[in-house]
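Reviewing the structure listed below.
Just one protein chain is left out here, and the rest sit where they should.
Up next is chain A:
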Amino acid sequence: MTELQLKDIYKKFGSKVVVNKLNLTVESGEMLCLLGPSGCGKSTTLSMIAGMQTPTSGSIMLEDKELTKVAPHKRDVGLVFQNYALFPHLSVFDNVAFGLRRHGVPKSEIGDRVRASLASVQLAEFEDRFPAQLSGGQQQRVALARTLVLKPKLVLFDEPLSNLDAKLRQALGIEIRLLQKEYKFTGVFVTHDQEEAMLLGDRIAVMNGGNIVQLGTPKEVYKKPVDPFVANFIGESNLLPIANTDLGTSSETMEITILGGHKIKVIANDNNSNPSKVMIRPESIEVLVDKDIDSEKYNYLTGNVAYINYTGTSYLIGIKVEGIEKEFLVRIQNMTEDLHFSDEEAITVKWKIKDTLIY
């Protein structure tokens, strides 16, 4: 069932177009992540759904109800902020009770609902504290309780984890997913952090230049990025400029030459007759150890080791390849034995032809 629908949303600040004819449908109960670099229009989009800003044109529908011009305080939409935005002059209890009181909930009910909500974010004993006495993670959980106590259909998250350190970020991210199951809200989650988007999103909408570039599940967006921008933004990528496309495309694979004269095979693709870039994910690449060449299945590339970084879960190898400006990145996981490569040493790597994407 469709919960939220954005139709042709257009927003201008002065002469600057921030959101350009954006269309988006969010299904009931899903968590949709709006992912993009700063200035891509994701926060403005969220702000328009919350009613803090009005679109220049276009419409916002929540469950078949036109929402575009409804005042923010009359929308059944929750909003969680990056900087928590807790009321500093009110206790934790009063912060959570704020919305209930504004909605005229009877006094007898307020106490129970506030306590239940605080219990669901593990802050039951903190109701008498003031925001300044809590840690960042605790403050954000109070903010979640304050929003969820109203049981909104739709909850908007404006980079709520960005002010927290890495460990807390992941823990609270998972907590948000669990809270979503408990409270059964539909979520729109804005972030510039692809890991957060992967962790939280049922679907990810990658935004750039005021519009959605790609919309799909985390797996789809990661495995089949529609363009170099998405490939680069989500995860690590090697983007190699193509020098020329040649040879017949009659067979299943076609061969292309990248800068530096290296030949690479890709799956023939009728949709893209004139590609300009080749993309390979660093983690789909292996180091060639056994000299066992199978050029029907694999692409090969040889260069010299520029650096090897050990990151705990993997090795990241930067390889200087002739004719290519940026180091070619290879990420090796689950190495049973330590890698022994010294700087400048020649290295050959291989990856499956089907893992080679062209743009």
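Note that in this section a contact is a pair of C-beta atoms (placed from the backbone, for glycine too) under 8 Å apart; a residue touches a chain by one contact, two chains touch by 3 or more; residues count from 1.
As a working rule, contacts and distances are computed from a predicted model.
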item	value
Protein that the absent chain corresponds to, by UniProt name, given "O-phosphoserine sulfhydrylase", "ABC transporter permease", "Imidazolonepropionase" or "Pimeloyl-CoA dehydrogenase small subunit"	"ABC transporter permease"
Residue among A:K16, A:H103 or A:K181 that touches the chain left out of view	A:H103
Listed residues A:Q133, A:T217, A:S276 or A:S295, member touching the removed chain	A:Q133
Given A:A85, A:A116 or A:A243, the one touching the chain that is not displayed	A:A85
On chain A, residues whose C-beta touches the chain left out of the figure	50-52, 71-75, 77-79, 81, 83, 85-91, 98-99, 102-103, 129-130, 132-133, 143, 146-147, 150
